[in-house]
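Below you'll find the structure I mean.
Note that this complex is displayed minus one protein chain, with the remaining chains in position.
Each chain carries a letter (A, B and C) given by its place in the written order, and its residues are counted from 1.
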Amino acid sequence: MSLRRRATQDLPAAFIIAALLALLWLGLAEGEGWWFGGPAILAVVLMTLHLSPVRAQPLHPLGLLRFVAYFISQSLYGGLDVAGRALHPRLPLLIEKRQIAVQLPDGPARTVLVGTISLLPGTLAVDLEDDLLTVHGIAGDPMANIRRLEKRVADLFGLPDAGMRI
Amino acid sequence: MPVSDLLASGFDVLLCIGLLWLAWQAITGTGLFRSVVMFMVFGLMMAVTWARLGSPDLALAEAAIGAGITGALLLNACRAAVSEMRSDEQPLRDRPSGVPKWLALPLSLAAGVGLAWLMHSIPRDGGPTPEAAIKAAETHFLDNPITSVLLDFRAIDTLLEMAVLLLALVGARVLLDQRRLPALYPVPDHPMPMLPSLLAMITPVLLLTGLYLFWAGSHAPGGAFQAGALLGALGVMYQLAGRFTPTHEPGTVNALLITVGLGLFSLFACLSLLWAPAPLSHPEQGAYALVLLIEFALMLSIAATLVLLFVGSRSLQLRRSTNHPGGRQ
Amino acid sequence: MNTFLLGAALFLLINLAAGMVRVYLGPTTADRLLTLLLFGTTTVATLLLLAYSQASAVLVKVALLFVMLAAIASVAFVRFPHETVQKTDDGRGDHD
Partner (left out) sequence: MLTDWWTIALVTVGCAFFLAGTVGLLRFPDVHTRLHALTKADNVGLGLICLGLMIHDGTLPGILRLGFIWILAIFAATVSAFLIARWHESAGTED
């Protein structure tokens, strides 16, 4: 791959990582030591791109807002739900295991999907083999929840709605 | 006031009981695997204990080593112990060593005599008392007393610790060759879902935190050991994810990385005889820069040694993706 | 405030002690790993509470190390072949 093509592909990712790392440095060093922190961030960005290449994924601003709101409210609800079941004297669990064909493309979208499922009410990601996602549910039908989540993730990355895709 | 004292005592007592119980379980457990889990939990509790005792330096080190590396190393040992039971596996390497055996005796004798001479040359009476050391630490050019002890007052200990770490690696290599243990943690063919994302997320954060600990070491809790252990843990993670390929040929970069810390430190010990009567004394000027350089080299060596100790191979190669072999070390 | 935070830390420590029962009982190997997960999160929370009750910002950094390294332990375990586990765990097998 030519240097120029790499530069244009990696630059957005490099900027995002550098900005996040600057925040981390600010948190760790409490605003001091930028003479070391600056070059360190640069070196870390270069090493990261070398060790673990990532591509910047454009996020949809409105989708991001909606996703964050959805994620926070649902994970709070998920925590409450499972806490209620754990503390309930009769331990009400509706155990079910399902396999679902994931419509989202491989990459960050799928990572966010699988990473989020386990925090939502009643669902737990158990396996991902090619496009087949195994989900373990304790609150009845996990399908509806996951389809809704999939749509939110699609919105987050500005992807066409999962249902409309071939 | 009494309430907070009561809570503090309760916390400490529970911590003590927990530590003793975990240690007992780790030693007397019926299964190796359970013992490893117990030992890892023991490490976590130990870090909380150091935090409670007001030793953040040790808490950082325990967190980096106990939570990251020790568990992985013990699991590896577990695996080696099991695979030794079936002996039908191919040896990793079967080659007589190039160094003649008779050299070992004079070499170790020479090292012993050298050490004895060094011990003899340390002044026995009139040495620094703890009070004097604490006083000296207050006016030291390094603001973190721990680092100033490690790199100035007791620099010889640190130097020998580096030698011990290198020896551990060499010992492990010899053992692996002689016992014909299989390559540990072979690179898996099938990629694990979510693992690449985890790596991409954790790599920059761990790298920068490691560099922060290295930078902070001169004036705040941190330093080469914590930073090195953290970077080593990252290396172990890459190996577990199959991103490092163990190779049989010794690599130049690997060899350089594992020796640079001890090498630079020893070089400094020799050179310091030029400006001071005893080895390992810091010069009047440029001491801070010198300490940073040595610390950096120590960090690299600690990280590389820990990773190679875990993998048990001669060197490692980075593999970008499955259809993209090669790449830098 | 500091007293309250210390009390909360003590509460979480008691929680951890209760969780140890699960490692002790098992019954499967994955159950023991679960406790590692429990310890990862709860130790971090305990350290954070300790950090603020002792007004020591360094302990927050220790907690940050724990967070990052907790995942490594899990990865190390799941890379562990099943047959090895069955040989080294206390003979009850992975499934009861």
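Quick notes
Here, a contact is a pair of C-beta atoms (placed from the backbone, for glycine too) under 8 Å apart; a residue touches a chain by one contact, two chains touch by 3 or more.
Remember, it's a predicted structure, so these values are computed and weren't measured experimentally.
Touch, as defined at the top, links the missing chain to these shown chains in the whole complex: A, B, C.
Only one of the listed residues, A:Leu11, A:Ala43 or A:Leu76, touches the absent chain: A:Leu76. Shown as candidates are A:Met47, A:Leu64 or A:Leu93; the residue that touches the absent chain is A:Leu93.
Think of the hidden chain as still there; on chain C it touches residues 1, 4-5, 8, 11-12, 15, 18-19, 21-22, 28-31, 33-35, 37-38, 40-42, 44-45, 48-49, 52, 57, 60-61, 63-64, 67-68, 70-71, 74-75, 77-78, 82, 94-95.
Although one chain is hidden here, its contacts on chain B can still be listed: residues 192-195, 197-198, 201-202, 205.
Those residues of chain A that touch the chain absent from the view are 23-24, 26-31, 75-76, 78-83, 85-87, 91, 93, 95, 114-119, 121-122, 124-128, 134, 136, 138.
Quick note on the criterion: only the chains that are shown with their structure count from here on.
Should one ask which of B-C and A-B has more C-beta pairs in contact, the pair is B-C. For the pair chain B and chain C, the distance between C-alpha centroids works out to 23 Å.
Each of the following residues of chain A touches two or more other chains: 28. Touching of two or more other chains is recorded for residues 205, 209 of chain B.
Considering their complex, residues 17, 20-21, 24-25, 28-29, 33, 36-37, 40-41, 43-45, 47-48, 50-54, 108, 111, 114-115, 128-129 of chain A touch chain B.
Chain C makes touch with chain B in their complex at residues 2-3, 6-7, 9-10, 13-14, 16-17, 20, 23-24, 26, 29, 32-33, 35-36, 39, 43, 46-47, 50-51, 54, 56, 58-59, 61-62, 64-66, 68-73, 75-81, 84-85, 87-91.
Across the interface of their complex, chain C is touched by residues 3-4, 7-8, 10-11, 14-15, 18, 21-22, 25, 29-34, 37-38, 40-41, 44-45, 47-48, 51-52, 54, 56, 59-60, 63-64, 67-68, 71-72, 75, 78-79, 81-83, 85, 185, 188, 192, 195, 198, 202, 205-206, 209, 220-221, 230, 233, 236-237, 240-241 of chain B.
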